[in-house]
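Here the complex is missing one protein chain, while the rest keep their positions.
Now for chain A:
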Amino acid sequence: MKLIAFGIAAAMSLAAPAFAYDGTNCRAPGNCWEPKPDYPERVEGSEYDPQHDPAELSKQGESLAAMDNRNAWRIWHAAQTGTFEYDVAKIPGYEEGATPPAQ
């Protein structure tokens, strides 16, 4: 029995470091992540480096800016004319990316 118990304990103590991240060791409030044993602290340059393309990462922000701009023209046009027009190409004076004239 003792031997078995010792064996299990030994196995666990060996295995334990490989399963260390339990989320309670914080480097700062709200920042408690730790790398799992044998996994990198930073993935950049490691075998798990996602190698994100900055051009891809910026597409969402660009898309939001373009949508917000089109919306601004729609609102401007509705305020000017009292009618709503979704298709910005039909809005007189519309210029892609330009700010609508002051009301």
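Rule of thumb we're sticking to: a contact is a pair of C-beta atoms (placed from the backbone, for glycine too) under 8 Å apart; a residue touches a chain by one contact, two chains touch by 3 or more; residues count from 1.
The rule is simple: contacts and distances are computed from a predicted model.
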Between "Na(+)/H(+) antiporter subunit C", "Tyrosinase", "Methanol dehydrogenase [cytochrome c] subunit 1" or "Hydrogenase", which matches the UniProt record of the unshown chain?
"Methanol dehydrogenase [cytochrome c] subunit 1"
Go through chain A and note every residue touching the omitted chain.
19-24, 26, 28-33, 35-36, 39-44, 48, 50-54, 56-61, 63-64, 67-68, 70-71, 74-75, 78-79, 84, 86
